[in-house]
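A single protein chain has been removed from this complex, and every other one stays in its place.
What follows is chain A.
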Amino acid sequence: MGQLVNSDNRMPGADKEADLTERIEAFLADLKRGGCGTGPIRGSGETARETTALLRKVTAQARWSSAGDLMEIIRKEGRRMTAAQPSETTVGNMVLRVLKIIREEYARSRGSSEETDQQESLHKLLTSGGLSEENFRQHFVHLKANVIEAINELLTELDGTTDNIAMQALEHIHSNEVIMTVGRSRTVEAFLKDAARKRKFHVIVAECAPFCQGHEMATNLSKASIETTVIADAAIFAVMSRVNKVIIGTQTVLANGGLRAVNGTHTVALAARHHSTPLIVCAPMFKLSPQFPNEEDTFHKFVSPHEVLPFTEGEILSKVNVHCPVFDYVPPELITLFISNIGGNAPSYIYRLMSELYHPEDHDL
């Protein structure tokens, strides 16, 4: 257990700080390593939980006197974490959630009903009585406890997301349906397994080359006694006419309602649009990001091309360019419904959900 007396006579508080820094460094190292194509070492749900737990520790242990200081500290840590792995957007999203929590708790402590007035709006432009810059300098005694309690609530919410989504499965999946999915998504797996308890249906999984995560998905589904078929990506369009619904997961939901999902998803979405098959996306709220799909440099992640063209093909390698992108962009027009832990929503409603989760001033960390 912990040492009470240190050889170099440090205060026990400094020990805790060193422990916190160690945890953050370990987390950052994990993030950096999780860049290979087979996906990060942990699922995005666990990343979100780990980030939130770390931020709670930072809130508890760091020295701050006002909400403004705390927000600066969180922003600093957030910038470091997002810089370690820019494609893992859940980290950034959790930082923004915590910042919004701090703003809300501060407003509540001040007793103002500013919760509704957080966003810029025409109404605010007309009625505000001064270029008031809210600088969060006031000190409140109970702010720390309130913020930590709110973060605990957030953690409970995160724990329950997969179950909340899976609970909605029976409304969307009916008997004798043929469902298509792409690659491997833990959320979709739980969703389908939950429906399989009461309904019999057939699942077609596109293997999603070159990482072929579809194989693992198919194995897991068949263990739950769901009739599964694995198809090659090239067969997606051919098979689509027999499919009733397409249910997919995603890595990120963008601010315009589009997706950043595993490569191959755009193909599935276009094939579904062609056959007028509904495309349902199962994505928990922590995947919602305030980014727009314009920054092509930060949008894509490329990994080692040896999955596409192995290094053994030595002769050709000097003559061709080989790319192995990990993500695909799916525009919002191709999506029918988003199923998240707070229920089902249309892609055109995403802007509203975003304004409830994040504050516009925090969008650029």
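Throughout what follows, a contact is a pair of C-beta atoms (placed from the backbone, for glycine too) under 8 Å apart; a residue touches a chain by one contact, two chains touch by 3 or more; residues count from 1.
What we mean here is this: contacts and distances are computed from a predicted model.
> Looking at what's absent rather than what's present, what does UniProt name the missing chain, "Dynein light chain", "Stem-loop binding protein", "Phosphatidylinositol N-acetylglucosaminyltransferase subunit Q" or "Translation initiation factor eIF2B subunit alpha"?
Going by its UniProt entry, the chain not pictured is "Translation initiation factor eIF2B subunit alpha".
> Touch as defined at the start, partner being the missing chain; which of A:Gly160, A:Pro310 or A:Pro360 qualifies?
Per the contact definition at the top, the residue touching the missing chain is A:Pro360.
> Which of these, A:Lys32, A:Arg79, A:His123 or A:His274, touches the one chain of the complex that we don't see?
Of the listed residues, the one touching the omitted chain is A:His123.
> Out of A:Leu20, A:Ala62, A:Ala255 or A:Ile342, which is the one that touches the chain we can't see?
Of these options, the touching residue for the absent chain is A:Ala255.
> May I ask you to list the residues on chain A that touch the chain which is not drawn?
Counting only chain A, the missing chain is touched by 119-123, 125-131, 255-257, 292, 294-296, 348-352, 360.
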